[in-house]
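All protein chains but one are shown at their positions in the complex.
Entry: chain A
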Amino acid sequence: MARIIVVTSGKGGVGKTTSSAAIGLGLALKGHKVVLIDFDIGLRNLDLIMGCERRVVYDFVNVINGEATLNQALIKDKRVSSLSILPASQTRDKDALNKENVGKVLEELGKSYDFIVCDSPAGIEAGAMMALYYADEAIVTTNPEVSSVRDSDRILGMLASRSRRAELGLEPIKEHLLLTRYSPKRVEEGEMLSVEDVEDILSIPLLGVIPESQAVLKASNAGEPVILDTESDAGKAYQDVIDRLLGETVDFRFLVAEKKGIFSRMFGG
């Protein structure tokens, strides 16, 4: 049985696609068979973050419409052979997906993969609902910022009421909090909600804290998921996320600001 994980948030621009790419690749690097699905129909972007944008021939909607087989549409990652990507379509037909046809595709994928990672579009419209409907687990990506936290809470409500597990009265979706763009320095200065603040408000278990990092932009510029940048804080933090998803207990890192020397304190900077 494949684990179906949705990466969701409600709010846009908080790091869903960056996180999906890092987590998908990270799980595959551990030897698991992983498929990453872009559910953002009409606004395909996961391909770009994964660096396979020029290899897209067929997409999710082609598969749904029977214009291509799954194998024709899946793109094999060039770095890790156990990872595949199913790109979203660029057409604006966002009604192409429904519970029935998405369910069939997921069932088919579940036969040959260990993990199905669904990159959700922003918002609470049909596309986002489709991405979370079949999920076993949800990674609720949140920035330490008021609108993002509020939207995450709305999404938690959707997970609890609009998913397949909710409708069938099964065990609820396992929720994980992934706090991204975290700046310990600003937290210490009282300018940013802390990890504890966000945990208090959302009250779901913490999966990871990704520090604000220049490595993330560099990674997307290059089409190399940031988890491959093993020197960077963000890359290491995603690595910890992978270990936790695989059941290990790992201490949280990058939660306190690096101490400045007395010299830079006195002379600014």
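The definition used in the following text is that contacts are C-beta pairs under 8 Å (C-beta built on N, C-alpha and C of every residue); 3 or more make two chains touch, one makes a residue touch a chain; residues count from 1.
One rule holds in what follows: contacts and distances are computed from a predicted model.
J.: So one subunit is absent here. Using its UniProt record, which name fits best from "Nickel ABC transporter permease", "Multisubunit sodium/proton antiporter MrpB subunit", "Cell division topological specificity factor" or "Opine oxidase subunit A"?
T.: "Cell division topological specificity factor"
J.: Among A:E67, A:D93, A:E107 or A:E191, which residue is in contact with the omitted chain in the full complex?
T.: Of the listed residues, the one touching the omitted chain is A:E191.
J.: Considering the complete complex, identify which of A:E108, A:D153, A:E224 or A:D243 is in touch with the unshown chain.
T.: Of the candidates A:E108, A:D153, A:E224 or A:D243, A:D153 is in touch with the missing chain.
J.: From the list A:I124, A:A166 or A:I201, pick the residue that touches the absent chain.
T.: Residue touching the chain left out of view: A:I201.
J.: Could you pull out which residues of chain A are in touch with the chain that's been left out?
T.: 145-146, 149-150, 153-154, 157, 161, 187, 189-194, 197, 200-201, 265-269
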